[in-house]
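First comes the structure, then the notes that go with it.
What you see is the complex with one protein chain gone and the rest in place.
Labels A, B and C are assigned to the chains in the order they are written; within every chain, residues are numbered from 1.
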Amino acid sequence: MTTSPASTVTAPKAGDTPLIELLNVTKVYTVRAGGFRGQGRQLRAVDGVSLSVPAATTLGLVGESGCGKTTLSRLLLRQEPPTTGEVRYAGKNVWSMGRGGQKDFHRQVSAVFQDPYSSLNPRHRVREIVTEPLMVNSGMSRHDREEKLQSLLSDVGLPPAAAGLYPHEFSGGQRQRIAIARAIALNPGLVVLDEPVSALDVSIRAQILNLLKELQERHQIAYVFIAHDLAAVEHMSDQMAVMYLGALVEYAPVEGLYGNPLHPYTKALLLASQPPQPGKMSLEAPLSGEVPSPLNLPSGCRFRTRCPIAEARCAELSPQLREVRPGHYVSCHLVN
Amino acid sequence: MTGYIVSRLIQTLVTIVGISVVVFFLARLSGDATALLIPPEATAEDREALKESLGLDDPLPVQYGIFVKGIITGDFGDSFRFGEPALDVFLDRFPNTLKLAAASAVVALLGGVSVGVLGAIRAGGFVDRLTTVIALLGQAIPSFLIGIMLILFFAVELRWLPTSGMAGPKTFIMPAIASAWYSMAALTRMTRSSMLDVMETDYIRLARLKGVPERAVIWKHAFRNALVPILSLFSLQIIFFVSGSVVIEQIFAWPGIGQLTIQAIFSRDYPLVQTIVFVTSTFLVLLNLGVDLLYAVIDPRIRLA
Amino acid sequence: MPPLLEVKNLQTHFITRSGVARAVDGVTFSLERGQTLGLVGESGSGKSVTCSSIVRLLPKGSGRIVGGEVLFEGRNLLDISENEMRRIRGSQISFVTQDPMTSLNPVYSIGNQMEEPLRYHQGMRNHGQLHAKVVEALTQVGIPSPERRVKDYPHQLSGGQRQRVVTAMAIECQPSLLIADEPTTALDVTVQIQILRLLKDVQKELNLGMILVTHDLSVIARTCDKVAVMYAGRIVEEGPIDEIFARPRHPYTRSLMRAIPQIGRKEDRLYSIPGQPPDVRRLPQGCPFAPRCPDVIDRCTHEAPTEQFFGSNHRARCLRAEEMGAS
Partner (left out) sequence: MTTDSSSLPLDKSVAEPIAPKRASWLHNLRGLPVVPLTILLIVIGTGILAPIIQPHNPNEVDLLASLRPPVGFDGTWEHPLGTDELGRDVLSRLMDGAQISLLVGIAVVLGAGTLGATLALLAGYFRGWVDILISRATDTFLAVPFLLVAISVVGAVGASTRNLILVLIFMTWAGYARVLRSEVLRVREADFVRLAKVAGCSPARIIIRHILPNIVNPLIVLATLQLSAVIVIEASLSFLGLGVPAPQATWGGMLANGKAYLGVQNSLTIVPGIAIAATCLSINLMGDWLRVRLDPRFRQL
């Protein structure tokens, strides 16, 4: 990538309309305990998140359990409406589109998920799995679909004979290739990659990451790459967002974030993800404790209960995401 | 915990309302309910009079309201055949059925669970094969056939046991076995598979890795976890015991509600049929509720939720 | 004095419908007290089965130890009775398992489960004594307010806390060998280091020998003294950790290290190992890694490599191990 387009958190610059953007999106679930009414508790799974992904670039998204990654991917894929805020695709609110617009959205946005076993319908052959999006969303003839199928299979490095086989006849890595072929079948503008290599063997991960990168360059696809492996995210991404308990804590171009992390949580994550070097790695845990329950958010800054540098004011005031350097946003009182 | 209890109570109430609807429509299924309630030789005027007195000309919701009011006040109408309140006739016989059901439940639970556990811990061995055979025979041979075979063998050929009637512990043996037969097989099967599932969990592995003796692994760690599906099946089986009484009591001339039902049906004693079906069902639903509350005792995840 | 643990030519097979899987196929290693051995490998490489074989807890029916020796403090564990073996499990050799969410019995309190090793191995019956011991163990692993936690049920604890409970349970009887099978895989990254730290701490305190099974090289680098790399049921390379990281001699070890994306290592394409991990039911002739090996030569496809030693404690199972060290 020669240049990474400047991020556009609040207002996209003219001529640089992002492909997909979240504008101050919040998603609240009501959790029922025991099924008796009146006991519902509010779970803020995603809280005031604004993000944008320009075409043909990758936004990396990291965070630990309960950080809202999964909810965010559901919001991006238009599987759930935000409680407040807007999700926009190509400048249009995805929840106020007509039928045509919705169809267009399905053509433009697809996904690859973590579990290569659960992602493919065990009763369908690869042919049907890969061409289903074509069948549902395009008027392609059977012959054209077959041709497209062959080119997709070759794109992801599978032999033509794979088309007639069932998923159980493939290994995990090969299944993930099938899932990728399906995801790119309609030449989408955006693919949400939700932990696409976490379930794979270490020796297979690099194959899949390389494949994804090649396809991006070839077809000019934008990715939202959700992962917990910071090294893989660095390798894949242009922009990078760090989430903690539903909120963005840091959002910056990759070089800036890895070169000069500002938020104490980002720093901790990076410390925990050092490359393996015997003798040079500390066993001092960068953070104490564990992520608190999202049902019981701490007052003020939600990270303060584990923050090594927290002060009194962190318990009172919730920090806002602000731009501390061009394109580099952070949400912490103690960063200048 | 309270949330769980309250939601189960609401569910139970809804189920009872559901049952009342089913029972209410039972009487109206044949189109003209009076046909069931009146001897065929009655005149058209008799019919009209009856219709009016039963409120059968009112719209359905009103009729249902009257029906529910009757239920709440314990008034199910008089039995045609016995000429006394249907509820009294029913309550007279119900304990006999319950006694037999209790005996069957003990046989089924003890037999099913012990054979099932043995089968699971000796998976693939002789005992296990025996459990499979028991489970299969239980599901394939109807209880009335077992009943007849028992009579043929122990009463007619060997003359060890009385053929029928209810008098003393000896008379319980054959009906209880015949009635428990199917349930014992089902419980054997469920116990075995539930135990096998639990035995594959990580916590059983860790218990073994801790050096817990195999007996404690099975009875302390595995069995209690396997118990929840076994109990839920058992609570369905209780329904089966009462339900199956219709057949068993007919074979062994047992003076319970099963026999009463058949008599009521053949004599078109509809108030009595309605009473039997509604009260028995409600009783069983409440029993089920009790079993569900028992889960909370077994499983802290429910108790502490 | 014999080493704490010596595994010699261990072979464990699984009988499946589609053939015999040689899950562990001639594994040899040894471990001293106070030492940490890392076992790395991909799924199906045999690292977990090796650990289960040491304490003889394989899935009933299908898994069988068919050869070799497991010498624990000089005694062959494969020769003793099941009852003797059970008394060693959890007292002298204890385990920390992978998934803390499923490893604790959901229907018993933490205290109840933690009392078990004391009851069964030390015959402790006195309630006050048991309670005191359990609270002490919980304090040792850093569980806050242990007095109250004793009465809690597993589902009331977080993942990290549960893993601490599992660890506390493992060290209650003062074992001499601790086997941790992927102890951090199911946890969040920031919690992983806490648990690794805990394991190292208890190791130092009790002077334990520790086997740490993982697929994560950074876990190895953080905690181990030596490392054994497994592939297709065999140890393909073993040696002191610095040696292995600095001069890996087996192409699989080298590829594995290169294939991991590393922060700050700018590269356009990640180095990738081609192909799929092998099926241990149908291993190829010769070296099992040959079909994926970047340095494969003709000999590899028909000649099974034997172990070559480099110094006293670095060994590799590769025909070209000698040249590999040079590059």
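Assume a contact is a pair of C-beta atoms (placed from the backbone, for glycine too) under 8 Å apart; a residue touches a chain by one contact, two chains touch by 3 or more.
Fair warning: this is a prediction, and the values are worked out from it, not measured in the lab.
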Candidate in contact with the missing chain, chosen from B:P213, B:P229 or B:P255: B:P229
Chain not shown: contacting residue from B:A49, B:I262 or B:L293: B:I262
Among A:E21, A:D47, A:E64 or A:D155, the residue in touch with the chain that has been omitted: A:D155
Touching residue (missing chain; options B:I148, B:M166 or B:L293): B:I148
Interface with the unshown chain - residue positions in chain B: 11, 14-15, 18-19, 22, 26-27, 29-30, 36, 136-137, 139-145, 148-149, 151-152, 156, 189-190, 193-194, 196-197, 229, 236, 239-240, 242-244, 246-247, 250-251, 258, 261-262, 265-266, 268, 270, 273, 276-277, 280-281, 284-285, 288
Touch list for chain A against the chain that is not drawn: 1-2, 77, 79, 102-103, 105-107, 109-111, 113-115, 118-124, 129, 132-133, 136-137, 154-155, 157-159, 161-162, 165, 169-171, 173-174, 177, 179, 182, 207, 210-211, 214, 217-218
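Keep this in mind: only the chains that are shown with their structure count from here on.
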Higher-contact pair (C-beta pairs counted), B-C versus A-C: A-C
Geometric centre distance via CA averages, chain C-chain B, whole Å: 52
Chain centre separation in whole Å, for chain C relative to chain A (CA means): 33
Numbers and ranges of chain A residues touching at least 2 other chains: none
Complex contact set, residues of chain C against chain B: 55, 57, 60-61, 86-91, 94-95, 97-99, 102-109, 116-117, 120-121, 153, 155-156, 166, 169
Residues on chain C engaged by chain A in the complex (per definition of touch): 42-43, 158-161, 188-194, 196-197, 200, 215, 217-218, 220-224, 241-242, 245, 255-257, 259-265, 267, 269-274, 276-277, 292
Residue numbers on chain A that touch chain C, as the complex places them: 64-65, 171, 173-174, 201-207, 209-210, 213, 228-232, 234-235, 258, 268-270, 272-279, 281, 283-288, 290-291, 306
